[in-house]
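Every protein chain of the complex appears in place save one, which is left out.
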Amino acid sequence: MATDTGFPCSLTLQVPFPNARLASVALQALRVDKELSSLVTRHFTTVAAAGGPSDLQNVLQIEYKATTNRMLRVAVNSFFDGLALVLEVMEELDVDVVEERQKAAKTG
Amino acid sequence: MTTNPSQTSTKRPPSPSILNTSPKKSKPSSPQTMTADTPPTASSFPLPKILTNPSSTPPLLITQGAESRLYKSTYLTPSTPCALKYRPPKPWRHATLDSRLRKARTTAEAKVLEKCHRQGVPVPAVYGMDITQGWMAIEWIDGIPVRVAINSHLNNPQQNDESGIKNLLKQIGEAIGNLHKIGIIHGDLTTSNMMLNPENQVILIDFGLAAQSQSDEDRAVDLYVLERAFMSTHPRAEKEFGLVLEAYAQTFKKGKSVLTKLEDVRMRGRKKSMIG
Amino acid sequence: MALERLSIENVPSTHRVYAALFRDVSNSAFLQEQLLSRNPEFEYAFLDASSIISRIHLLAAIFNAINTQTNDALKTPNVHSEVVLSLSPSNNISEAYRRWGVTPDKTKGLIAVKIVVTAEEEEEITAKKVWEHLSQHVQGTPIPLSDEELSKATDWPKVKKYYKLNGVPVLDKFKDEDLKKKQMQNLILMGMAVRGL
């Protein structure tokens, strides 16, 4: 991959989700907050999984570019903190999960 | 025969609050009003005994300000109208702190008024005072609070008196410029603490929080206090406030650096919405 | 009778304040001597009229003294000497006596002030007694205690010095003499009010 002159350090992350809906949710939830440092840029997309059907965009892809490795590390770590929360909310509080739990609470 | 001022005062009709700035609701306040026309309420602290002695004009409560009450009365002779400013004890405050504050403020206020007079800045004269009892008798200023004057300008747009309000704002800036010039900080600049007298002259009143200082920082804070009070009291005249600062800098030569400092003070104020 | 009963706002109803103005007084030394020897017959404030500019000026000093007395905060032996101190913008008592009190040979215009606590029904007798005593002992010509007469007696250069009114910018602003005098009176009252602060 070609490196930007000002932003030599780059990293592309791919996070696969069970379906395109969840990948899109993660993208929308995470891309709103601006990167705090002007020394880091990033780009969010959803893409199809390698070898998967091309119309199933269930992978969240983020391309990071930074001026230093240190800045890159800080930004990516912070991304993972947010991602972990998004995943936990998906696992525990998606509509079907909550309904399941509420039903169980009523019957049990 | 003396009458109980608090009894007399509760019969007064409540005056319009500043929040009722709509033309329909606000009534012109009495020309007798000397400062913020808050509805006076019953007072748990009567006036000091000496002021309850016979008088041709027994003290009539005009306003219950935050730290003082203002009465209209006469001093020495029936033909000398005066404003009696009384700082009653604040029972909610620690007694030591309370007496320290009341004495210090009455003293500072009188000294500042004297200095203003000697330097030719028009303010009410002090006729007499008693710092242990916490009262002072000051010259009665006829006219209306500038707040009322501004609002009546704002509420009569058809009168086409844009020049009226501009002239008023200019006078405010000049009055503060003259005050700062002689090294005095008002400490509580609001449009309720300025009177427009019958000669259409703006007179600063209520120097209860005034102090002597030559520092640009203190002057800038003084202006910032006014700016904020102005914005919240006259939101519809917000854009015109620049005229006050313009006239200020014209009257007071060192005013330019004060205005620069004002920018800093504003920034600090904005930061207040941050944690810590 | 040239003795006037002064009516002052907010003075307790139990108090009577009498005052008289004399000109061409010739026995100021005797009068001062009575005060210095604390002669109980001479409980008066004897003021030098040349240091007083108006009735308001006088009334302010009397009221301040009575207020101080009712607060039990007298700085001088009694309410009469307190009137003299009240006229001063400083706390220096002997200076106040020198400047506003009766001074041997110098005092020609004299204001005598008598403050008494008495019942209303005795008022007439009291006034009569006071005047009899005063007219008997003050050698001078009684004249009305009016602003006009006081004005004539005022020694302005002295008053301006005592109240630090020289070189005060505000006074140059006023062309009108009455307004100027009112300004000076305000400054004098303020000087007295903030005494020692």
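For this structure, a couple of remarks:
For clarity, chains are labelled A, B and C in written order, and residue numbers in each chain start from 1.
Going forward, a contact is a pair of C-beta atoms (placed from the backbone, for glycine too) under 8 Å apart; a residue touches a chain by one contact, two chains touch by 3 or more.
Here, contacts and distances are computed from a predicted model.
Among the names given as "Cell division control protein 45-like protein", "Ribosomal RNA-processing protein 42", "N(6)-L-threonylcarbamoyladenine synthase" or "DNA replication complex GINS protein PSF3", UniProt records the absent chain under the name "N(6)-L-threonylcarbamoyladenine synthase".
The undisplayed chain touches these shown chains across the complete complex, A, B.
Screening B:60, B:101 or B:259 against the full complex identifies B:101 as the residue touching the chain left out. One chain of the complex is left out; on subunit B, the residues touching it are 14-19, 21, 36-39, 41-44, 63-67, 90-94, 96-97, 101, 187-190, 192, 209, 221-222, 224-225, 228-229, 231-233, 235, 265, 268-276. The missing chain lies against subunit A, touching residues 24-26, 28-30, 32-34, 36, 81-82, 84-86, 88-90, 92-95, 98-99, 101-102, 105.
To be clear about the criterion, only the chains that are shown with their structure count from here on.
Chain-to-chain contact here is organised irregularly, matching neither a line nor a ring nor a star, and falling short of all pairs touching. Counting C-beta pairs in contact, the chain pair with the highest total is B-C.
Relative to the centroid of every protein C-alpha atom shown, the closest chain centre, again from C-alpha atoms, is found for B. Look at where the CA atoms of subunit B average out and do the same for subunit C: the two points lie 34 Å apart. Residue positions of subunit C with contacts to 2 or more other chains are absent. Note for the complex: subunit B touches subunit C at residues 49-51, 53-57, 73-78, 80, 107, 110-111, 113-114, 117-120, 125-133, 136, 139. Per the touch definition, subunit C reaches subunit B in the complex via residues 8-13, 55-56, 59-60, 63-64, 67, 70-71, 73, 168-170, 173, 183, 186-187, 189-194, 197.
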